[in-house]
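Every protein chain but one is kept in place in this view of the complex.
On to chain A.
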């Protein structure tokens, strides 16, 4: 116990030097916690969105459909398979979908899409797309209006269904947001003018406002002036069961936006029954069964169970369907190691330097301790404890501060507005909510202690090699 007490007291001999190292450790740990928090926040968000917006936990398709994606390649033995699915104790919900590749047209543009024929009510039990309707973006499809189509903000842009209008309402909202009067006066000049593309609107803003004004108000003006052309018609064209091109008209009922632009760019949702009228045959085609489980960890088990009764169908888990999310999920621990490893390496150098200086200053005292009977094991223990204390004080302060900062930012979120589009193209939200798990703190603590022990080896070895007699002669 005495050794612990001396080690602790030795830490404060050169208060300023120890504090510099402690502050460095604290800042290092805060950075590590924050970086990993952001990373984990993103990975959790991507995983959640991949499962609840895009692929669920398990999906089933006809094996041939995965290769050719032809309209007639529907799920085999559908009734037998669904009976099997419904009897799963792990099941939280399931939906079946029609999935057809088509061309979508408006009078102004066209783009390729994947039409999902769904039962909107059932779909709500499995996916969260219904929660992703943008402000002013209408509503989720329902059975009362069978010809509805739900498209994404991205698709709306591609089909030129996004326009920008400065109305009295927009100016009033901007006023509420305390946008300066001179900015509002410039906007008045463009009142009720229709800008048919984001590019045109951006061009107008650039001409009217300088960079500072745009930085301050540009985002809000664009957000409020955005007006989706809801109830507009979209014509979709695809091949029916006989291979003959068919066309159908749907009306835009709503605009959604997920964090994955890649998904948004192609996925449109219509009532399965209405879609069936177009391709003929009298019944709804099931190309896809999406299964939501109570627990994500059961995905593998459920896949194995269903594979036994799949009979020509492919059963895939979210890991196969969204490999990017799976990869990130699986590699989280490697990110931890890389981030924290770099921080620990930097800290180790600082700690070794400080401890070596401390040993050099105390050569005579260490010689005296050895002379009066303090053995090498105890000397080693003392130096090691000093190093561990020095590191742990900073680490505890760093972890506590990092935890507080992460808790706050986890509620407010961090908006990477400048890089939003880039992030969303990769499936990440522009606004991230950092989160740090308890496991991470355990991991960091273990790493800090390991770093401290390893860092103490060199200074301790130097102390052990002292000859007591020579050490006593130093000044």
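Note that contacts are C-beta pairs under 8 Å (C-beta built on N, C-alpha and C of every residue); 3 or more make two chains touch, one makes a residue touch a chain; residues count from 1.
By our rule, contacts and distances are computed from a predicted model.
Trainee: Hey, which one's the missing chain according to UniProt: "Phenylacetate-CoA oxygenase subunit PaaC", "Fe-S cluster assembly protein SufB", "ABC-type lipoprotein export system, ATPase component" or "Glutathione ABC transporter permease"?
Mentor: In UniProt, the chain excluded from the picture bears the name "ABC-type lipoprotein export system, ATPase component".
Trainee: For a quick check of understanding: of A:296, A:309, A:352 or A:368, which residue touches the chain that isn't displayed?
Mentor: With A:296, A:309, A:352 or A:368 as choices, the missing chain is touched by A:368.
Trainee: Which residue from A:6, A:92, A:133 or A:309 sits in contact with the chain not drawn here?
Mentor: A:6
Trainee: Kindly note down the residues of chain A that lie in touch with the hidden chain.
Mentor: Residues touching the hidden chain, for chain A, are 1-2, 5-6, 9-10, 12-13, 364-365, 368-376, 378, 468-469, 472.
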